[in-house]
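Of the protein chains in this complex, all but one are displayed in their positions.
Per-chain numbering from 1; labels A, B and C assigned in written order.
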Amino acid sequence: MPFIPHTDDDLAVMLQTIGVADIDTLFDEIPAALRISSLPGVPPGLSEAAVTRLMRKRAAQNTDSLCFLGAGAYEHHIPAAVWELAARGEFYSAYTPYQAEASQGTLQLIYEYQSMLAGLVDMDVSNASLYDGATAFAEACLMAVRASRSNSRRVLVARYLHPLWRKAAETLLKGQTVELVELPAVDGHTDPDALTKLDGQDFAAVCLPWPNFLGGLEPVDTLTDWAHSRNMLVIGVCNPVALGLLKPPGKWGARGADIACGEGQPLGIPLASGGPYFGFMACRQALVRQMPGRIVGQTLDIEGRRGFTLTLQAREQHIRRSKATSNICTNQGLMVTAATIHMSLLGSEGLRRVAAQCHANTRSLVGALTSLDGVELRFAPYFHEAVLKLPRPVAPLLAELAAAGILGGYDLGADFPELGQAVLVCATELRTAEDIAAYRHALAGALGMAAAA
Amino acid sequence: MPFIPHTDDDLAVMLQTIGVADIDTLFDEIPAALRISSLPGVPPGLSEAAVTRLMRKRAAQNTDSLCFLGAGAYEHHIPAAVWELAARGEFYSAYTPYQAEASQGTLQLIYEYQSMLAGLVDMDVSNASLYDGATAFAEACLMAVRASRSNSRRVLVARYLHPLWRKAAETLLKGQTVELVELPAVDGHTDPDALTKLDGQDFAAVCLPWPNFLGGLEPVDTLTDWAHSRNMLVIGVCNPVALGLLKPPGKWGARGADIACGEGQPLGIPLASGGPYFGFMACRQALVRQMPGRIVGQTLDIEGRRGFTLTLQAREQHIRRSKATSNICTNQGLMVTAATIHMSLLGSEGLRRVAAQCHANTRSLVGALTSLDGVELRFAPYFHEAVLKLPRPVAPLLAELAAAGILGGYDLGADFPELGQAVLVCATELRTAEDIAAYRHALAGALGMAAAA
Amino acid sequence: MKREELIFEQSRPGRRAPTHAPATLAATDDLPSSVLRQEPPLLPEVSELQVVRHFTRLSQLNFSIDTHFYPLGSCTMKYNPRASNTLAMLPGFLARHPLEPDSHAQGVLESLFDLQELLKAVTGMSGVSLTPMAGAQGEFAGIAMIRAYHLARGDTERTQVIVPDAAHGTNPASATMCGCEAIEIPTGPDGDVDLDALRQVVGPKTAAIMLTNPSTLGVFERRISEIAEIVHAAGGLLYYDGANLNAILGRALPAGMGFDVVHINLHKTFSTPHGGGGPGSGVVAVNPRLEPFLPIPIVGKRDGSYVWLTEADRPQSIGRLSGFMGNTGILLRAYIYMRLLGTDGMRRVSGYATLNANYLCARLASAGFTIAYPRRRASHEFIISLKDVARDTGATAMDFAKALLDRGFHAPTTYFPLLVPECLLIEPTETEARQELDDFVQALTEIRDLAGRDVGELKRAPQTTPVRRLDDVRAARQLDLTWQGKPRTVN
Partner (left out) sequence: MKREELIFEQSRPGRRAPTHAPATLAATDDLPSSVLRQEPPLLPEVSELQVVRHFTRLSQLNFSIDTHFYPLGSCTMKYNPRASNTLAMLPGFLARHPLEPDSHAQGVLESLFDLQELLKAVTGMSGVSLTPMAGAQGEFAGIAMIRAYHLARGDTERTQVIVPDAAHGTNPASATMCGCEAIEIPTGPDGDVDLDALRQVVGPKTAAIMLTNPSTLGVFERRISEIAEIVHAAGGLLYYDGANLNAILGRALPAGMGFDVVHINLHKTFSTPHGGGGPGSGVVAVNPRLEPFLPIPIVGKRDGSYVWLTEADRPQSIGRLSGFMGNTGILLRAYIYMRLLGTDGMRRVSGYATLNANYLCARLASAGFTIAYPRRRASHEFIISLKDVARDTGATAMDFAKALLDRGFHAPTTYFPLLVPECLLIEPTETEARQELDDFVQALTEIRDLAGRDVGELKRAPQTTPVRRLDDVRAARQLDLTWQGKPRTVN
């Protein structure tokens, strides 16, 4: 009986103690008509050996590639220590730290995470995670609408924010009738000169991706000041690795953004088909009571020793129920554990170097690919993703590259027709000169050119 | 500076505290002529990312096969929990448990291991491991020579004991002039009727493999009684998984064997190119002071609580130095940790089922292969390995099978010419009917036959 | 034990562990300085050994399933098989970029497709989407689908969601997230929903009722079919909060009870880890009437290959709930667990979970504890009320909880559900041995004895944990949510 520790003897004694004849009797309050006696759609159980064989086969049925695809999920180096530690049973199999005295490991770790994350985005406070970048973005919009002094339920958002995040946010915002309105764009980023088009309209907040989906750098200082001058809150939607190098939202414009959120995946989380990742969110102190998700605070025990505990729980569903800041309960704790270990291993200088190397590698990649006839860089500056115009339709080219073992990037055509035949390419710190040469070679082949440098 | 936690500041303060100008000065007692300033043969350091890429490539440069090869190393299922637990830092990075109060985890575990192992072989006591099966066999011979009442330095050994173990033992016994003498053999095992040939000669002990290298079952009862009647000690050299099913050495003959030893690999240790594995050794209580290796005993602390500690250390090199029972110091502790977890997960019934399934699968394999013309079973009964006579030279056939992704077995020709064109095949509990059919199919192909069943 | 400093307190400026980062700083001269960070972020500068030691020590400060009995009601803290973790973390699974072509991810997609089928089998539903990332998101998806269904029928006024007072807080909160109004109805004295109250609130505004069955009171809602009739008759749909599926796995089907949509917490019934707070997975299963509205993406099969179905295939979908496709790694873990269990194993889950709960309940009852619903069968969990003890001795449920920690047990859920005073909601799960339950009874009994003898001593618990009772009020009043200190100065 897999996982069931009961002996026949136990069973007999226990049934007798309860005073029933068999286990089935314990279900006698279920009306007979509703009871079933088997699960025909479920196959018989397998031994761990058989499941191991099955899952190894399934793992091998996938195809590994050289990855130049980013678009919201990035292949970074993850130190071996990260998951060897995060998968320790005491982290892996613990519940949400409601019993603080029995959960100081998780609680101190989250406090450390909050400190690191808040520092990274340069905000006062951070929560303990949301589901992923997309939901964090949606929650940030909801939070801004709640916190804003305006009555508007409309939120401005840059055109080049992750299109899938935007779709997810629309699903999540719809019920509460919060609407996303697009900012005017030009040259791969928001057009600050066209903001006058929005004059006279009221918005709760403006959301600025950093870098944006095209890898570009939005005019965040200008936009932040503009938004603040119109009483909007500013939400920075950031790539956390980029913040090793780029100006944090807390420093945007004269007063800094109000809320920062984003996808934590680049901080030590494997690509893993899209999840589990985690969403992060941080804000200025004044907004903390509007923040969704769990928050850990430092306090003292009865002996005056430092300790950590969940706090501000009155925001949460288990206390405030239908009036909570969000319905979130289970979050992405283990991912935060990994990210905290990851950030500790890198340190600020390490994170900066990773960021700088991503940028440098992407420059090399852009240089190598644009040396091919008809391949052109669309926009600069960029961080670690860049838009390339291709001389031929993108989809078949990408398919050909994929067949050659190269994930060549994200086809921008469907989401952003104004970009034409354009692909979004990415080279993280892991891509070597060799890798880049391999991409160039394969692309040259696909374009029917000789690959000579 | 990988792994070096010192800041420049630390360095300055520390050098000042010591009173030297730089680190190099700390080596000033090394005569100048001996000092070197670099290691030209060592390449520059790599980042963890680069080493990860390198080792993944190296791992992928190996070729996986369907394994019907045993011959001393067996592919069994290893529950995932085994290595997730054994690799926990507190086990992985601890030293030998000399400070008992700071090592109760390791010590209690070894005590549990000793109990399990002694129970498995049906002996009174076990040590905490030796390097591997071969060295355990050699140490058992040395121990028997020390413990024996005879003055003989000669030890009898069955012909069909692992040929590589025998070679290793010869290396290890030579210095102490202990000699291995072969028992007469017939039909794939020791010939009890030919023992009279040895009359009048004096031996310290007799070593009986169980099962033997050919997978066969030696007449252990007869041989044990014969040996005891001649004042020899009896050493059982056992496969621990087989003991889930087979009579343990402690029950051989009228009085049982005196020493049991063997290779622990089948108990949860990956094949891993031959190591690390571990050797086990157990014996009757009367012989414990002759046993090599560490031993853990139960005792009490000053409050009367149960605790565990290394004991009988006067046998060991760190106390007895040149008069120790062995030079062994570092043993194979982490492998014992894994094996203890493995045995706990299986339990006695689990181990029995694994053993029975290995046996049944090998029978199926023998049935499938001998259905091919010219392929014949040489000896029965067998446990989970069997000798098949092939109609063609073995080496090229095995090479052809290997190229088809099948490790077809061990070529017995070189070690045991009397067996002719013979291969030793093995099917553990992991080999499915499909696997066996694949072997039959490939062998039929290699033999130029149609594979119809 | 040495107190474990914050990782920041172990930091020293200028320490470098570049094994994990490029050895040099690459040039970024093409970036204008206006976009660059001027001050380094506050990350600790520590060595790899310090990191390993710190987080290893921190981990040891936790209670967890892998170290302690954890009878936390409503949370199903059962054993998390290590195989699920090991296999889900095979390099072949971890290396998958979410946007790679489906052709490159056939092994993952096949596993997820199979999982969808298994989830249909255990719920009796006809459609499944795996994308919700936790129970609460499953609830959101469910209510959103229900709203979409009503709207698709032109039924625009259905914005009320009925929720029993015993419901988990996420239920009303999810209703709000969907723009609905939560209407609370009371529980009757026997633990079942008050049908009269229900009849009074249903009507043309009723979008749905949200129920978990067995409820968080640890009893099976016996009149579920009647409830279904009432709600359906009023035009509403039934939402099943599957957090308690462990209780009825293979014994009854949510579809059979009349539910239209169900979410399942894979991190409960299907034993994926809680991870100190998450991640989870709140997959949803629906009957045919809600199928068109399922959130995307969903795994489909086309021409013998597995593909992600999206907007194009599911135009009526409520849409996406995440950046990519949800918590795939958690889905794989659940799939592995389900394949290990198989059909008999699943029925054993509910059987032995219920056996353990009823046994523990019976033993506590004979030890003199007050069972909240003594005339009811316990489901996989049950409630004791310490109201009498509190009255007689002053010892609260919280005191009991803390005293259990000292005795090596994690505390049950306290003060939830809110309607039972001084309650402990106890869920032993099927993976605990009888001896563990017996030891737990003994611990609770000892604590009650101590309450009678020396309640002051009891109130000093816990005494063996890394910290003693914490000042929650101070935590909320003098908010300290991020480290403000400086690295310990060099001495």
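Keep this in mind: a contact is a pair of C-beta atoms (placed from the backbone, for glycine too) under 8 Å apart; a residue touches a chain by one contact, two chains touch by 3 or more.
The model shown is predicted, which means the values in this text are computed figures rather than measured ones.
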item: Partner chains on view for the chain not depicted; value: A, B, C
item: Touch criterion as defined above, residue of B:A140, B:I259 or B:I341 at the omitted chain; value: B:I341
item: Missing-chain contacts mapped onto subunit C; value: 1-2, 10, 12, 19, 47-50, 52-53, 56-57, 60, 65-68, 79, 81-83, 90-91, 340, 407-408, 431-433, 435, 438, 464, 488, 491
item: Where the unshown chain meets subunit A, residue by residue; value: 1-10, 13, 45, 47-49, 56, 79-81, 84-85, 89-90
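As a convention for this text, only the chains that are shown with their structure count from here on.
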item: Subunit A and subunit C, separation of their C-alpha mean positions in angstrom; value: 20
item: Mean-CA-position distance for subunit C and subunit B (Å); value: 45
item: Euclidean distance of C-alpha centroids - subunit A vs subunit B, Å; value: 47
item: Contacts with two or more other chains, residues of subunit A listed in rising order; value: 48, 52, 77, 79, 87-89, 429
item: Multi-chain contact sites of subunit C, meaning residues that touch two or more partners; value: 15-22, 46, 48, 52, 56, 81, 83, 85, 87, 91
